[in-house]
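Have a look at the structure below, then the notes.
Moving on to chain A:
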Amino acid sequence: MKPAEVYKLLIDRFGEDLILAYVETRNPYIKINNGYVQAICTFLRYNPSTKFAFLSSISGVDYPQRNEIDIVYHLFSPFLNTLCVLKTSTPRDLPELESLESVWKVANWFEREIYDLLGVRFTGHSNLKRILLPDDWEGHPLRKDYKEKNSYHDMETMRPDPLKVLREKNEKSGKSQ
Partner candidate 1 sequence: MSTVIYNVIFYILAFFVVISAAVVAFSKNIVRSAFAMVVTFLGVAGLFVLLSADFIAVTQLLIYVGGILVLILFAVMLSSRVKEIKISNLSVGYFPGGIIIALLTLLLIYIGVKTPWQKLDSVRFEPSTSAIGNSLLSNYLLPFEMISVLLLVGLIGAVVIARRKEDQE
Partner candidate 2 sequence: MKNPAKVNEAIRHLKPQAAPFEEEMSLNFGPQHPSTHGVLNFLVVTDGEVMHQALPNIGYLHRGIEKLAEMTPYSGFMPYTDRVDYLAAMFANQVFAMAVESLAEIEVPKRAEYLRVIVCELNRIASHFIATGALALDLGAVTPFVQWLREREFINDIMEALCGARLTYNYMRIGGVSVDMPGDLPDKILRFLDHFEPIIDEYNRLISNNEIFVKRLADVAVISPIDAVNFGLVGPNLRASGIGIDLRKTLGYSVYPDFDFEVPLGKGFRGALGDAYDRYMVRILEMTQSCRIIRQALEKIPGGEYRANVKKKLKVEENEVYSRVESARGEMGVYLISDGTDRPYRLKIKTGSFTAMSIVEKASQGLMVADLIALIGSLDVVAPEVDR
Partner candidate 3 sequence: MKAFADKLFLNIFHIQAADSPYLALWYVLMMFLVSFILLNFAALFAGIASYVERRIAARMQNRIGPNLVGPQGILQWLADGLKMFLKEDLVPQTADKFIFRLAPYFVFAGLFGAFVALPFGYGIVAADLNVGIYYILAITSLVVVGIISGGWSSNSKWALFGALRSAAQIISYEIPTGLSLMLVVMLAGSLSTQSIIESQGGWPWEWFVFHSPFTLAGFFIFFISSLAEGNRVPFDLPEAESELVSGFNTEYSGLRFLIYPMAEWANLWVVGAMVTLTYLGGWQIPGVRLETIPSSVLLFLISITIFFIKTLAVVFIVIQLRWTLPRVRVDQMTLICWTYLVPIALICLIGTMIWMLAFPWKSVFGTAIRILMSTVGGSVMIWCMLRARHNYVIDKDRFEKLKGIPAWYPPWKLP
């Protein structure tokens, strides 16, 4: 079963309101409504004709121009040997999505990572906390407009340019000579 057929199956089952588009890229993806992620994924996982048993990864992509964050789900079905890419968007100002934790346990950590790095909130998540960064970190680094703070807990995050330091040192010693 090719991704296009999966798209047809989904259209038949959920209709055009939920399944928005089918976009041809290298790995064609199916654009879905952001309110029904859980239902669609549950369907894809347990439907005997698809059986997407594996959630390969969840990624988030920030699009400041569109003012949206895309969340991409890569599902893999060993039975069909097919990769199914689901994509959904959520507004950048108040990013919120359903958690897939009830469908795949592994979504727990993937979603925590996205929450950590992109700031997307997942409703129904059991333990939505920062995972890679410290709890008191400010900002979400994978957003395109993220600016790193100069210091974290009085520790400098920026290092002076070593070449510049060397040059200045040389100049100084040159002056003294």
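Basically, a residue touches a chain if its C-beta (ideal position, glycine included) is under 8 Å from a C-beta of that chain, and two chains touch if they have at least 3 such contacts; residues count from 1.
Inclusion criterion for the candidates: all candidates are chains of the complex that A comes from, given by their letters.
These figures come from a predicted structure and were not determined experimentally.
Undergrad: Given the candidates 1, 2 or 3, tell me which one touches chain A in this complex.
TA: It is candidate 2 that touches chain A.
Undergrad: Considering the complex alone, what residue numbers of chain A touch candidate 2?
TA: Chain A residues touching candidate 2: 25-27, 29, 53-57, 59, 61-62, 72, 74, 78, 81, 83, 85, 104-106, 108-109, 113, 117, 129-136, 141-142, 153-154.
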